[in-house]
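A protein chain is absent from this complex, but the other protein chains hold their places.
Our next item is chain A:
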Amino acid sequence: MADHTTLPHRFFLSISLLSILTVSQPDLTKELVSLRSSSESGVIRLSDDTVSKFITSVSTPRPYSLIIFFNSVELNSNPLQEFRREFAFVSASFIANNNNRSDVANKVFFCEIDESSDSEAFGLFGIQFLPQICLVDPLMENLQDKTGRMEEEDVDGTAESVVEFIESRTNLTVGPLHRPPLLSKTQISVIVALIAISTPFLIKKVLKGETVLHNSRVWLFCTVLVYFFSVSGTMHNIIKGMPMFVRDHQDSNKLVFFYKGENFQLGAEGLSVGLLYNVVGLLLAYVTNALVRVRSVSGQRVFMMLAMVVSLLAVKKVVYLNSWKTGYEIQTYWPSSWH
């Protein structure tokens, strides 16, 4: 483009640009403030256009700093979204703490760029991995510069780490974090009221000895539940932090529920196998204990057949899954003369 412009032309252009910039820079801050007030918890969503508007086409020093959280909704990662929420807490707390000091509050803006919709802006920063937070200070020109980034080992997904990052890089203080309480005030009051109302009834029932705790069926249900969670390897899932299922490496639409290999499992497979154990066991108990007393002969017969077919299928399925998972092949040892 420069080849086609003459020298006076360029001079005029730069003068006019400069005048636009000097005139519009306070306006940009105002615009950011209005964007901030309209967005949830004060995190401004930057798009490809707004990135160029607020960062790349503004000459340094800019009158404000931006703290950008790089996000990707498409990645569908829980820790990332949790971190995003923490980031929002920091933003909201910062605004609340500096509400009546516009000189401080309008120096820093919390922003977010989403990879799934604005990949161009994403590429501009040269982001290779997530989560990442970048401080664009007033003097920063090269966006690929890594000095503005939060260091990898400091990114631990907590709001505190973000506060520390901001306070160490700028002269501003964020102030105390305001996390929303787990339950809102109305919810708490409703719960308290419910408890208060039900207490006399509960006490009466306990004294009379007719609570659910006195019902052996409830206990039976609880024990079966404990058994179910024990043998389905729930502890394994909790300790090793296994997901319920994973996506296939080759085909991202395909879900993998069963993991081949002896000492690992995914969440769903354990639960489904545990369910099969319980189905067979409880059917057996029911058939031999309760069904015998049923008067209708045909009812007995039908239910028994049904129970047997279900049990047979369940046992076969579990045995099949087990041999598939472990790769073991159980053989019988017959006397060698029988072969």
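Here is the rule we use: a residue touches a chain if its C-beta (ideal position, glycine included) is under 8 Å from a C-beta of that chain, and two chains touch if they have at least 3 such contacts; residues count from 1.
Everything that follows uses one rule, which is that contacts and distances are computed from a predicted model.
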item	value
Protein name, per the UniProt record, of whichever chain is missing from view ("Large ribosomal subunit protein mL49", "Protein involved in bud-site selection", "Retinoic acid receptor responder protein 1" or "dolichyl-diphosphooligosaccharide--protein glycotransferase")	"dolichyl-diphosphooligosaccharide--protein glycotransferase"
Touching residue (missing chain; options A:L139, A:A196 or A:V297)	A:V297
Contact partner of the left-out chain, one of A:V73, A:I195, A:V246 or A:M305	A:M305
Omitted-chain contact residue, chosen from A:K107, A:H178 or A:K325	A:K325
Interface with the unshown chain - residue positions in chain A	216-217, 219-220, 223-224, 226-227, 229-236, 238-240, 262-265, 269-270, 273-274, 277-278, 280-282, 284-289, 292, 297, 300-301, 304-305, 308-309, 311-312, 314-315, 318-319, 322, 325-326, 328, 330-333
